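Okay, handing you the structure first.
A single protein chain has been omitted; all remaining protein chains appear in their positions.
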Amino acid sequence: MSALINTPLIDHHMHGVMKPPLGPAEVEGILSESSRPPPAGCSNFHKPIGLAVRRECAPVLGLPALIEAEAYQARRAELGQEEVSRRLLTAANVAAWGIDTGMSADRVASPEAMDALSGSPGFHVPRIEYLVEGLAQQSDGPAALVDGIGPMLESTVDQTQAIALKSIIAYRTTFRINQSPPDRATALAAADRWMSRCEANGTWRLDEVDLNRFALWAGAALCRDRNLPLQLHSGLGDTDVYMHACDPSHFTDFYRVMEDWQVPVTLLHNYPFIREAAWLSEVFQTVYYDCGFIVNFAGPSYRRIVQEAFEYGPFYKQLYSSDAYGLPELHYLGAVLFRREMAAILDQWIAEGWCTARDAEAIAADVGWRNAARIYPPALSAPVSGDLSDPGGSIPGVGP
Amino acid sequence: MSALINTPLIDHHMHGVMKPPLGPAEVEGILSESSRPPPAGCSNFHKPIGLAVRRECAPVLGLPALIEAEAYQARRAELGQEEVSRRLLTAANVAAWGIDTGMSADRVASPEAMDALSGSPGFHVPRIEYLVEGLAQQSDGPAALVDGIGPMLESTVDQTQAIALKSIIAYRTTFRINQSPPDRATALAAADRWMSRCEANGTWRLDEVDLNRFALWAGAALCRDRNLPLQLHSGLGDTDVYMHACDPSHFTDFYRVMEDWQVPVTLLHNYPFIREAAWLSEVFQTVYYDCGFIVNFAGPSYRRIVQEAFEYGPFYKQLYSSDAYGLPELHYLGAVLFRREMAAILDQWIAEGWCTARDAEAIAADVGWRNAARIYPPALSAPVSGDLSDPGGSIPGVGP
Partner (left out) sequence: MSALINTPLIDHHMHGVMKPPLGPAEVEGILSESSRPPPAGCSNFHKPIGLAVRRECAPVLGLPALIEAEAYQARRAELGQEEVSRRLLTAANVAAWGIDTGMSADRVASPEAMDALSGSPGFHVPRIEYLVEGLAQQSDGPAALVDGIGPMLESTVDQTQAIALKSIIAYRTTFRINQSPPDRATALAAADRWMSRCEANGTWRLDEVDLNRFALWAGAALCRDRNLPLQLHSGLGDTDVYMHACDPSHFTDFYRVMEDWQVPVTLLHNYPFIREAAWLSEVFQTVYYDCGFIVNFAGPSYRRIVQEAFEYGPFYKQLYSSDAYGLPELHYLGAVLFRREMAAILDQWIAEGWCTARDAEAIAADVGWRNAARIYPPALSAPVSGDLSDPGGSIPGVGP
């Protein structure tokens, strides 16, 4: 395989690893999007991703490839979550991380901790819905909430030096909604309904469509003003998702305005709508896409996924993400599998006369990190681009 | 190819073969989901499945592979439907059959007849909609129908020793419906409307959504009480289908309750939503899936279909079915093609270091028969698992 395998990667969307300690049952649980364990007698290791962990991650922990799950878990427990994270995150050789800080925030490593574990800088990507849920619990009524959302997002971005905002509105309301910004009265009425409901049942989950829309538009306006991308969950998720309605092609009215506003919208995951996402990135000037999550979960079939991501989308629109959560195995797998197949695709294109070696280098660099460098604040890509001071004197993300 | 090719198969969902006699026009007609013949001058053999029949089935009837359709039909007529069925069903080497008994019930072989023809036991899978249509024609008014559905399903299951119930609600109402159980008054009103309509036009086709829902929930409750799976038609079908609305990801509210009830839901066919089905099987503890029907109809492209079925779903969730109907060619093709590609996939995974030989054996056995053995009554898998008395002394479904 060519030197393309050493293309620097920016993982523009992922989550922190779990804080230690982390027991075997939790490890296995994270290898699934289900809210329940597998049927009795079955194991989450008995899935494509289980094969990938045993094949690719075991050697990084000093074990032979394909060791049985029990032995893998034993070794993992022996090393401990922190050491396992240090090894796998370092081995991932990712130049920088864009970290969603709004999921199980108290249980996972902060961007700063990710930085320390991996040796690569971690950046904040605040999640709009999580922040609004937090604000609501401190707000004195609907008006305070509605009027507080914009300032709260703004101060969060400033305080965390966020490189983007993220919305999971597809999860909460689907993409089949009125996509225009609601006026204040509509938002107030929604906030009133929602807060009453939350106070009654004691849980604060933002799923009141007019308030979700209001928060999304507040975030989008802030992205416009601060020149930040807006990350949008798209496609598959857990059982909360009405997946057919999370096809990103349902949300074109919104992209049209983001194009006017020149806000980059990065469609995350997208499976099984990768083709739809690539098409959207072709027709909307500021829409981007990745194929995170499913590359890991397809295990031995990861090649087909990456090939599909390279089928139609402009080379200046695809991004890399692992969408890893909790287990550093996932951060590592994402990088290893994506790099390997991107290099394999491009090597094949060179061999078959579909592109020159120089084309291939440009494609790999764009998808691997330069597209992210173009749309995110310079800090994210500084380790690779050298635009800012290079912390280590050499180029992180490029193997020896 | 490795010994994986000899993995026992349980065909958990199919239909009986046509009773003899069966003429050439009927044979050709069954090679299609259309209600009309091909355009003038065209033949259903001039399709991917036609190539598959000529390639794979001709030798079983003593003909050279790829013999022309006319000669194939002549040989078929010479042998007769019963002998053709005997040869192809035996050659399919399937350990057991789960037989939908609710489609053209008077024209196809009964489970008992399938047993005699194939040498492998056939089990009843009553179809809810068919049974309700039959009951309605004997019922003295809507109340008798509504109140009779539960007892009728119960007695059918008991009398036939059914291993599952099947619903084709997607066909009749799509999956885009209110998925909660209707109350009795709602069901009564629907039954009243529907019976009046049927009496007026003389056909009894259950397509009154509130009554369909009522019947589905009655079937689901019986499955819960008797520990039986519920088979659900999903994805492609004939011209009655609004295919986009038969995407199984539209039916998550129902799966959520089935998970609570611990009722296995087996999503049948699924094409072109195999990825959606695999995802559902990953996130819902009791959802299962297969890729029946399309493997046969894709002919030379069958490999891509099976590969897609192995892309993301847990190995403990995929099932094998042929969805064969009417022609024993389809029962045979399903088994031959699925076995061959499952073995090819796993052999490749072994060769590329994605799994051990032991992993591959476990995956093949689970998908081929053990997942079915886990969720269906023991009788279905007795020929393979040996849990019950083995009728033949050796293990059916395993070739020499």
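What to note about this one:
Labels for the chains are A and B, by order of writing; each one numbers its residues from 1.
The rule is short, and it goes like this: a residue touches a chain if its C-beta (ideal position, glycine included) is under 8 Å from a C-beta of that chain, and two chains touch if they have at least 3 such contacts.
Predicted model, so just to flag it, every value in this text is computed and none were measured.
Among A:60, A:189, A:362 or A:379, the one in contact with the hidden chain is A:362.
Interface note for the absent chain: among B:107, B:205, B:244 or B:358, the touching residue is B:244.
The missing chain, though absent from the display, is touched by one residue of B:91, B:190 or B:298; that residue is B:298. Considering A:247, A:290, A:323 or A:341, the position touching the chain not shown turns out to be A:247 (whole complex).
Within chain A, the residues in touch with the undisplayed chain are 247, 249-250, 252, 256, 259, 275-276, 279, 282-286, 307, 310-316, 349, 352-356, 359, 362-363, 366, 374.
Where chain B meets the missing chain, the touching residues are 32-39, 41-44, 46-48, 51-52, 55, 65-66, 236, 238-239, 241-244, 271-272, 294, 297-301, 304-305.
Basically, only the chains that are shown with their structure count from here on.
Look at where the CA atoms of chain A average out and do the same for chain B: the two points lie 38 Å apart.
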